[in-house]
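Worksheet: the structure to be examined is printed underneath.
Only one protein chain is missing; all other protein chains are in place.
Letters A and B mark the chains in the order given here, with residues in each chain numbered from 1 onward.
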Amino acid sequence: MDGAMILEWVIKSIFLILVMTGGFAYVTLYERKVLARIQVRIGPNRAGPFGVLQPVADGIKLIFKEELVPAKADKLIFTLAPVLTVIPALIITAVVPWGTEVTLFGRTIKLYLADINIAVLYLMAVTSISIYGIALAGWSSNNKYATLGGLRATAQMISYELALGFAMIVPVMMAGSMSLVDIVESQKPVWFVFVQPLAFLIYFIAALAEINRSPFDMPEAEQELTAGYHTEYSGMKFALFFMAEYIKMIAISMIGSSLFLGGYRGPFVDQLPALGPLYLFIKVAIVLFVIIWIRATLPRIRYDRLMQFGWKVLFPLALLNVFVTGVVLILVGG
Amino acid sequence: MLTTGTIIFGVFALVVIASALGMLLSRNAIYAALFLVLNFATVAVLYLILGAPFIALVQITVYAGSIMVLFLFVIMLLGAEKLPAGEPLGHHRWIALLFGLVFLAELALFLVYRAGMRAAVNTPPLEFGSPAAVGMSLFQKYALPFEITGFILVVATVGAILLTRGEGFKGRKRTLEIQSQDK
Partner (left out) sequence: MSVEKPVVSLADLCSRYEGLLVPDERQGFEGYLISPDHLISFCRSLRDDVGYDYLSSVTGVDNFPAEQMEVVYHFYRTTGGPSFNLKLQVSRHNPVVPSLVPLYPGADFQEREAWDLLGIRFEGHPDLRRIMMWEGFEGFPLRKDWREPFFEDEAKPFKSRWPDGQVIRSEDQNPYKNNVRYPNDFDPEQWTPVGDDALYKGMLNLSQNIQSEFKTDQIVVNLGPQHPSTHGVFRMVVVLEGETVLSLKPVMGYLHRNHEKIGERNTFLQNMPFTDRLDYISSMSNNFGYALAVEKLMGIRPPERAEYIRVMMAELTRFLNHIFSIGFLLNDLGAFFTPALYAIEERELILDVFEAVSGSRMMCNYFRFGGVARDLPDGVLEKIKELVNDRLPRKLEEFERYLTKNDLVRIRCEGVGVLSPEEAIALSAAGPILRASGVPYDVRRADPYSIYDRFDFDVAYGLHGDIYDRYLVRVEEMRQSLRILKQVVRDIPEGPIMSGKPQYQARVPPGEAYGRVEGPKGELGFYVVSNGKPNPWRYHVRAPSFINLTSLATMAKNQKIADVVAILGSIDIVLGEVDR
């Protein structure tokens, strides 16, 4: 392992984190704009041309807000919780490939941070520990709304993780590898979404539940729990939760694109590898749009129905899908 | 002989021991659970150092990500984070201490007399713990126990789903009654 290699890794890591945080800022703007257009409004348009500076203004506002810590909160965990929420969100996309490889300054650079042969398992592991931040935030705030929100989040995420896992296994079975690069490459003839629409649907629904987006935003159900687990958070601590939520949105869009929508693959990408990131970006933007569209349209499902749906519909369906896929693969592959 | 690997191992081993002690000694059940999570995560790092990333990630997913979340959930749900003050063990403490010491001595003896084990630890087979190797052993060598376990889990899931069956949504169209002008 030479020094240049390590330097390349460091640069790629920093680049990834910067893209994710910058992406977070502009996904908020994207969401507000899309919501506004759907609701026959204009949306933020004051800060900069077309409101492009709005995220900056929001950030500055949040930095200067007073940080309140409730008197009876568990101070250590209260401070730790937002950090624990952001870290999994930031590291989860490390295994997602942006493209094959490009030549830059005479050096061949692979457009992914890590191509490990257990990438899908890595995704599962990071998803499973991302619950902690939310659960602990709810518990440490010493607030009933927050506690209820934290409990809801925990139960919901445990429930939907199973369906999510089974949905992610399907592309693994199809590609015969857990590496995301292999999975993307094996979608060269046809995207998995066309072969496995059900798995994609299950993945999408379970992922929405996993990141607590509407219509599964129980943990922060404004109508009954005010803001759920982050009721007591303000200033930058709140911003971290906010950031985690939006980065997770980007992350599930990227992962979903890679698993089912052909990732960085697209026309002429073999001839011109630099197109890879562009294709991925377009796909992510489309998936994000659908997520926002859902938020703008659907009422929230009630919590007990949500759990019922997860366990009684989604989970058996995902299991069955894996089973059928397995049988078909054996029959076809001989 | 101090190599980089040994130093890294030493640091993480200390973290493992410290977090285990923290789990035992903290008086707040949430902190205890979090120490245990830290412990599991650090053990996972040890697996990584040993060149078994698959096992490391399974360790994180299963222990840190699922089992401990469930623990935490139950603790939060019951509001049982505050342990009662006072001595829960009483005079059992001495017996516990005695057994603990005996166990420690046993381990030490094991290490001293079976030094050959160390070599095995230092050089695991290259394929040890890779997804393919684990899959092979699960589906060939241990196929029957594995299938039985899977079957029991599916039965348990189906049972739980049936037990909690609620009333379904009836999708019939609903209309209103109308009281007209000339009733």
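Just so we're on the same page, contacts are C-beta pairs under 8 Å (C-beta built on N, C-alpha and C of every residue); 3 or more make two chains touch, one makes a residue touch a chain.
Just so it is clear, the structure is predicted and the values come from calculations on it, not from any experiment.
Student: One chain is left out of this view; which of B:78, B:112 or B:144 touches it in the full complex?
Tutor: Result: among the candidates, B:78 touches the missing chain.
Student: Contact with the hidden chain only, please: which subunit B residues?
Tutor: Interface residues of subunit B facing the absent chain: 78-79, 169-171, 174-181.
Student: Tell me which stretches of subunit A touch the chain missing from the display.
Tutor: 35, 38-41, 144-145, 148, 214-215, 217, 221-224, 226, 295-305
Everything that follows uses one rule, which is that only the chains that are shown with their structure count from here on.
Student: Using the average of all C-alpha atoms in each chain as its centre, how far is it in Å between subunit A and subunit B?
Tutor: Centres of subunit A and subunit B (C-alpha means) sit 25 Å apart.
Student: Spell out the residues on subunit B that touch subunit A in their complex, using ranges where they run on.
Tutor: Residues of subunit B touching subunit A: 30, 34, 37, 41, 53-54, 57-58, 60-61, 64-66, 69-70, 72-73, 76-77, 81, 130-131, 154, 157, 160-161, 164, 166.
Student: Quick check on the complex: what are the subunit A residues that touch subunit B?
Tutor: It comes out as residues 74, 77, 116-118, 121-122, 124-125, 127-129, 131-132, 135-136, 138-139, 147, 150-151, 154-155, 157-158, 161, 178, 304, 308, 311-312, 315-316, 319.
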